[in-house]
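Missing here: one protein chain of the complex. Every other protein chain is in place.
Which chain is which? They are A, B and C, in the order written, and residues in each are numbered from 1.
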Amino acid sequence: MADQPQFRSSVTNPVATPAGAPALTDESSLTKVSVRARVGASPLGVDFTRTDRRDGVLIAGIRPDEWLLLGAGAGVEALLAGTEFDGSVNRIDVTHSRLCLRLSGVCSASALEKVCSLDFDDTMFPDGATGSASVAKVSSDLIRDDQDGEPSYLILADRSFGQYLYDAIHDTTTEFSSAWPSS
Amino acid sequence: MLLVPCPHCGPRNSADMSYQGEASSRPDPSSTTPTEWREYLYMKHNPAGWLRENWYCSSGCRRFFTVERHTVTSEFREPPLPGSKTPRPTGDGADPARGAP
Amino acid sequence: MPVRLSAVIRRSLAKRRLAPRYSGAGLLWRGVRNSSWPRVWREPPLKKSYDVVVIGGGVHGLATAYYLAANHGITDVAVLDKAYLGSGGSGRNTAIVRSNYLTPEGVAFYDRSLELYNTMSADLNLNVMFSERGHLTLAHTDSAVRTMRWRAEVNKLQNIDSSVIGPAEISRIAPSLDTSPNTRYPILAALYHPPGGTIRHDAVVWAYARAADAHGVDMHQKTEVIDITCEGGEGPDGKGPGAKVTGVCTSKGDVSARVVINCTAGWAGLIAAMAGLKLPITTHPLQAAVTEPVKVFLPTVVVSGSLHVYVSQTDRGELVFGASVDPFATYDMGGTLDFTEELAGHVLELMPAVSEMRLLRQWAGLCDITPDYSPVMGFTPVEGFLCDVGWGTYGFKAGPVSGEQLAKCVAEQATPELISPFALSRFDSGMLVGEKGAAAVGH
Partner (left out) sequence: MIRRLEPRSGEVIDRATPLKFTWNSKKHIGYAGDTIVSALLANNESVFSRSMKYHRRRGVLTADYWDPNTMVQVGTEPNVRGAHRLLEADMLVSAQNAWPSLDFDVKAANGLFGRFLTAGFYYKTFIKPQRLWPAYEKVLARFAPGGVVDLNTPHGYHDKRYCHPDVVVAGGGPAGLAAAISAAQAGMNVMLVEHNHHLGGHLRWGTDEDRAVADELEATARMAGVEILTDSTVTGRYDDNWIAVSQRNHPGVVERLIKARAKILVVAPGLIERPYVFAGNDLPGVMLSGAARRLINMYAVRPGNRGVVLTANADGDAAVVDLERAGVEIAAVLDARAGETISKASGSSRHLNSVTLLDGSTVKADLLVTAVGWTAPTSLLNMAGDRPCYSPKAARFFSTALPDNVIATGGIVGDGRLDELIAHGASSGELAAERAAAVKHRLRSTVTRAQTPEGPEPPMPADHRDGLCKAPHPELYRSDTHGMVDFSEDVGSKDLLSAAAEGFDSVELLKRFTTATMGPSQGKLETVNTVAVLGEARGESIEEVGTTVWRPPYAPISLGALAGRVFEPVRVSSLHEWHTANNMKPILAGQWIRPDHYGDPAAEVTNVRTNVGIIDVTPLGKLDLRGPDVPRLLNLLYTNEWSKLPVGRVRYGMMCAEDGVVADDGVTGRLGEDHYLMTTTSSGAGQIWQWAEMWLQTEHPDWQVHVTPVTTGYTSINIAGPRSRDLLTRLVDDVDLSPVAFEYMNVRSGTIAGVADCFMWRIGFTGELSFEIHVPAGFGLHVWEQLIEKGADLGVGPFGLEAQRIMRLEKGHFIVGQDTDGLTKAPTTGLTPLIRLDKADFAGKPELEWSLGAGAPELPVLVAIRPTDPQLVPDEACQILRKGTAEIVGRITSSRFSPTLGRSVCLGQVTPEFAAAGTEITVRLCDGSDTTATVMQHHAHFDPEGVRLRG
């Protein structure tokens, strides 16, 4: 074929993070595979609401019967190939159905709590925890995945909300930028 | 905002949940009578007191569960019972979120 | 059975007490003499027996009692309320009246109610302040426009003034609405119903109570019905289908009665259970709120079905808001914050200009929701036990006609034509009322 297909995110207009504000980045192009099993099973050895990282792949127990694998395509494939599943397990590639944003920085929880009712306190939502909730009125899965010692959250939602959700979260961060008027 | 005890997630805001109504049991469709079936479809206990009811953790774990809630004091009886066998008819327009003056 | 007399004789017999008439002149006279008006209604002792006991002192119960006495000469009637008159939905509704329903039977029914409301001030000699200010139902989607047109077309066939109008006309009628096409939920059209409007809801309660009292009906406030006595039924204590009602037990003593009428709206299921019956009703709170007053700027009632909000401005200048019922069943009238948040969001979609206005008070009332958005009226499987319930979020406007028809039903021992579509038995046959049709259309 003439043109090589190129993955496009649903965040079509990313905006620069204002100085000092938590950084919002679009990680939608990561490969994402949903592993489904019976409630209570543990096909990947990761519990519901917990995460693990194996060979660069993040494994997140996002529902009692669902685990999400996030990473580079080859890494995810290798991990899946190296895991033995019983017949009741299904794997569905959701790379294209899920939008994935990352919000990082000291104030990222404060920004998120403007649009999400979960308690982001360190004891309630520690690094490595997952939770699902509405973010700016969009059902989302949140994964705390700290980076360089700073809090960082992955936010996954239906792809079609991409630009809307990006804009809504971006709006929450502006208050923490140095350009914001202070009292 | 009521906290609804999800057996999987823990207490969650009711706004993250979808209310499924009174728990009732579905008659066997092959032997049911019109009276029995329509009682299942339409009739309610609607008590002012403890009510067995179903919720769907729609923004959370996406599991259905049954709880007992007091319809006057809004207390929940613990623990919630995971997975109820009491489907409600939906799509019948009886969406309580509507209502015109 | 009541003795059948001519209407004229019945009426004159029924008018036992002559209440002083309200008028501007009377007001002046009493102002000059510094004398006060007599009590609006008596506070008689609770008798051991009544011909008819009406449970619920809201518009429906009071209207029923009034028409029993005024139209049918049945005056040995008690209205019992566990709190004060109008403490239920009747005292906490957003007071919107209209007749532009979807089904021919609905239209005819509500139209009769509007007719009674139109002459109520004069008929009952108390100004209920019927403000015929027009009613706009906004459509934000193609499918909503279609539903509006459906309603308009059915209405026109019944000679109800109701038509679909476009944004320019809407803007002329209510300039504060944002009719620009670029909003999140653009206003595409509206169903305009000039005869709709608002009424001073409390005044309607007082007018019926005062008029019923003048005809000898006893009103008993703070009198809670705690049980219903029956005989001959299938259930325990002789209750349930096949039973015959014999009376009620109240917090102030037992009362025997030939006929017991359930007019308790949000509490209807509890009363029905006392007679051993189950109803197709779930109780959900419906909330409302008012803002602080500002000078009048909103001339009509505005309703948006898709945004679940309705608003009107009272003569006192407050905006009165309502929305959809709370998502889960409860008898708790505490109210929620989510309601005010959603409400404000949606109101500002329609009228950004009110963003600096402040919400003054929110409250809730209980609504008896049925699966087809239509009431349950008339006879039940328990003889002598009648229902006028299932009024959900729309029953205030139906108070007069319901009272009139239910009284007729009791007096004539037959279901009047106007209310026959609303019989409880429809849930047995599965033939629900068509108001449900449009409710499920046009998501």
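The criterion applied here is as follows: contacts are C-beta pairs under 8 Å (C-beta built on N, C-alpha and C of every residue); 3 or more make two chains touch, one makes a residue touch a chain.
Quantities reported herein were computed from a predicted structural model and do not represent experimental measurements.
The chain we do not see here touches A, B, C in the full complex. Interface residues of chain A with the unshown chain, by the touch rule above, are 1, 3-10, 12, 28-29, 34, 36, 48-50, 65, 88, 90, 92-98, 113-117, 119, 121, 123-126, 129-131, 136-138, 158-165, 168, 171-172, 175, 180-183.
Within chain B, the residues in touch with the undisplayed chain are 1-3, 5, 8-11, 18, 20, 26-27, 29-30, 32, 34, 37, 40-41, 54, 56, 58, 62-64, 74, 83-93. Not every partner is drawn; the one left out touches chain C at residues 22-24, 26-28, 31-32, 34, 36-41, 43, 83-87, 91, 104, 119, 121-122, 125-132, 140-143, 146-147, 149-150, 152-154, 156-158, 164, 175-176, 184-186, 200, 202-203, 206, 221, 291-297, 314-317, 334-337, 340-341, 343-345, 347-349, 352-363, 429-432, 434, 436-443.
Quick note on the criterion: only the chains that are shown with their structure count from here on.
Chain contacts in this assembly form an open path, with each chain touching only its neighbours along a single line. By number of C-beta pairs in contact, the leading pair of chains is B-C.
Here the CA centre of chain B is 28 Å from the CA centre of chain C.
Note: centroid distance chain A to chain C, computed from Cα atoms, is 50 Å. Residue positions of chain A touching 2 or more other chains: none.
Shown for chain C are the residues in touch with two or more other chains, of which there are none.
Those residues of chain C that touch chain B in the complex are listed here as 93-94, 96, 267, 269-270, 273, 278-284, 286, 303, 305, 308, 310, 322, 324-332, 336-338, 367, 369, 371-373, 392-394, 427-430, 436-437, 439-440. Residue ranges of chain A in contact with chain B, taken from their complex: 39, 48-49, 63-64, 117, 131-134, 139. The residues of chain B lying in touch with chain A in their complex are 8-9, 13, 15-16, 58-63.
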